[in-house]
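The other protein chains are all here in position, but one chain of the complex has been omitted.
As written, the chain order gives the labels A, B, C, D and E, with residue 1 at the start of each chain.
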């Protein structure tokens, strides 16, 4: 029995609230159980120096937690004077995940800033961030598209993420904090709605894992991804109709 | 007529949600109109170096905005590598305001960390932060008090804050962003429920103001403070019964 | 009786030395009692990014203390790696105060850098800085004006500042360090020579203050401002003749 | 045909030079083709604050490149004022990989600092770093063990790493820079000599990959890991005899 | 003829004002021509970590310029976020120079902080700083000595510094800014009153110099050092009587 009564292949309750704040082009509150992340997408009419003049856009992500999103108050980065490694790793992962499903040429010389601010952290904040940020991204892209249609609609597919792990020798889907802190193996899986991998990060710092373990974890992960993508589709409804069409409005 | 139809001496709708997140000892979402701030109070069992061994506690505040709390995405402090002056000014103000109503000796060698994280900024974030943080502070102090009563209950009075200003030569209470950005004079008032001043900060960068102007602004401010303190009392109800008694449970 | 024998409504001796150092366009040593601040004004032929192309100028201030301006050696900002909040607060205040009396459009696309470096700190360094920096500013503006007259002379009025406070329940003007460190209420007042407020910052961190207290403190403050403005006028003599005329030479 | 004439399942030439520099407790130059990394292990007789008094040791890694290890000169971190995300990600990966094969309790309250300094970067620097750092770690641990035997020999198994990827739709082992920069899918695999996974990081930023692709890449990876572990064993010879025994000398 | 009419072997007018500010244990304004530096010595009852428990003291120096000490306003270190190399070089030089004439064991576990803050820079600020800081050091040490005599008086000799250089092929003593900015060879000489070298730093970045040039420059330097040491002795008078005696009061 899991700490919150779930089955091993069951995700926590997923809730996606669109238009959560009023200024951002896309703004989503995603909740997976007690994990809560505000994901916004902001559009800026310029690109980083390395892309200037190439006619291509960029998507970049910043991730953070408010100090008391966690059991113990986390010191703010600016107080320590540097960003911690975990934060960097996570925001790089989110950025890659979203870029992987977007045609950056189709966007033109724009930057889409994704901000994922965790207000409550009960495990799985990075995967929730990816899943929620995708919805904010779609909303921001659609705002542009409705105002002035893209020649090629830039979002190629859904992208979604879940965590899986091995806790007390049991393989589980969507670990909460309590489970995560006892996991021997911990894996984050990012996939498209076509069932393909975008990113796979498994770590057995506490204990190595076998090829068999990997296969079972991937099976759980695929199950979770399907649920999350369904939640994304339910949330977007008609606003997802251009995804993957590559066509203008 | 004001931009949102209010009268000049009218505050925006105030909403205080206690226990907004689950880990902090005190956690409040305060909303004044479209301004939304998460205020948490966290208790740490040590004091800063300058107080070590003096048998006294400390209250300190950190204030921040998520990047898209505003019209234009605000670059994170850690990206710029330094905290901006406005942020420092605000968090110092909030800290002073809360310390002014607390008997730090009664707390003993503990630090109470106040975190005010703005998730939507429509003017008056610093005054909303003070008013909301006070509730989080009371909840955190009461958690300690219920568990192991203080000899002297440390909170001496309510503290609350509002902004007033002169916009188009009209004096107004509780400015929203649209008003604030056109204000010639801008004033933040922090008061106790006994009607005394804790802090008064008025600035006429755009245009100086007379003693008469000051008097009228203070009258408006006192009106606003009363409404805010009423909202605080309604929110705390029975949990405010020790405030100002200076007595143990 | 005050610690240095003054009456409660008496300022310390004010001494303003113009042309204190030889390179700056304006350079003043201001002394109020044992408080000594070097104030310089430097002119730069460009404006910060947010003003580029708007045909307007800017005035900005930096404030600092040499390490042994105080009883205890103060660690330099660069050693700690960050500016402290008090310093930021003060330099923002000085900048606002000076900008409030200058027609920035009249200046054109120039930045005037005000540097206030405290070499001895015996209370009231921020107010002395404002009063002294104003003289440095006038000297720098006049240097430009004599060389190539402004269409509209940009300085609209004098600006001056003093501190007041409540020490041992007595209201006092122009607190020295010894008094300041025992003050329950501390207020900085910035005014023009027309007797209007530019900035009012009162704080009762140690003890709240009433409306009556405020009125008495303001009366003391107005008295002090008059003395300081007289000292400024005596120092500038004929060099103040364009102030407020808004006319070209 | 690959750019350097190798078969798709062939690693580059591996060369491990022990005792490369004279001061470190363990010091290795590892070369995989033209990729060259100096890996040192340094022993310090204390642990980070979070482990103080727990009787456990710690292993941590820092990774860096000299500026001209790459085609284009890379600006030093200290010049930019912050560590870049890629560097952080890599050094966290190396640290986890080494800790995963060490019994930290057996080490006692010591920190082993692993430094991986890349002097020439031709692809695969993070995997070469793991493989080389392992040898430096063994040498440093053996130096301690020979001097004063551990009750339990702390190294539980070999750990080794290789990269695999998909370039022009062809799956390849041990990508050089030229291949890496054109790879659609890029995967780093860290394994023990028992054939179990320590870490698996695959990313398809340019193009998603299927479960089949994953299986083929893992097969290539396992092949590469075997070659790397053989090279490690050849290099250590008799000095590897305690690994995995968990016994004292 | 030199720019200010001096002979080639002539120093500028030297003026040493002791007790320049009131809080520091030693406080000196040194002027060499238009170069003006405030030098203070502050005593702290602890030593840096590397000396803890060794019964020895330490002397360290920090050097800085106020922004408008120079023709062009110099951006503050804290604004750039790092100390510039020239500043570091200079403060390290001053620290070494002063430590070289002090018996650090005799001082006991104390740190003497030397602060050299340049308020006007017309060439030779580092040498003026050394010469002035020595006086501040003596005053601070004597304050300790008078209060509680050292077993061994810690200052062993005078130390003084001058600059020499080659400008338009002419060798000159004590370069002002105008000369310094055209010098091909630039040399700073630090010596004791016994005529021995503490430090010699000559640089021919613009043009190499011969052994003969060196000899002539050293002769000029020795001349200048004598004048500076005389100025130091005149300034200290009876307060220099313990220097070099190594005896207690």
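As a working rule, a residue touches a chain if its C-beta (ideal position, glycine included) is under 8 Å from a C-beta of that chain, and two chains touch if they have at least 3 such contacts.
Please read these numbers as outputs of a predicted model, since none were measured by experiment.
The complex has one chain that is not drawn here; which of the drawn chains does it touch?
D, E
With respect to the chain omitted from the figure, which of D:62, D:103, D:222 or D:239 is a touching residue?
Residue touching the absent chain, from the options given: D:62.
Among the options E:82, E:182 or E:226, which residue touches the chain absent from this view?
Answering carefully, the residue with contact to the hidden chain is E:82.
Of the residues in chain D, which ones touch the absent chain?
21-24, 27, 34, 36, 38, 40, 42, 44, 62, 64, 66-71, 73, 76-79, 81-83, 113, 115, 117, 119-120
Which parts of chain E are in contact with the chain that was left out?
82-83, 85-86, 88-89, 91-92, 96, 99-100, 187, 191-192, 194-211, 213-214, 218
As a working rule, only the chains that are shown with their structure count from here on.
If each hop has to land on a touching chain, what is the smallest number of hops from chain D to chain E?
Step count on the best path from chain D to chain E: 4.
Which touching groups survive when chain C is ignored?
Groups left after taking chain C out of consideration (others unmoved): A, B, D | E.
Same or different, please, for the chain B to chain C contact, judged on whether over half of the interface numbers appear on both copies.
Same; most numbers are used by both chain B and chain C.
Between chain A and chain D, tell me the centre distance in angstrom, where each centre is the average of that chain's C-alpha atoms.
That gives a centre separation of 29 Å.
Counting only Cα atoms for the centres, state how far chain B is from chain E in Å.
Going by mean C-alpha positions, chain B sits 51 Å from chain E.
Which positions in chain C are in touch with at least two other chains?
81-83
Please categorise the chain-chain contact pattern as a line, ring, star, complete graph or other.
Here the contact pattern is a line, an open path with two ends.
Which chain pairs here would you call touching?
Contact pairs between chains: A-B, A-D, B-C, C-E.
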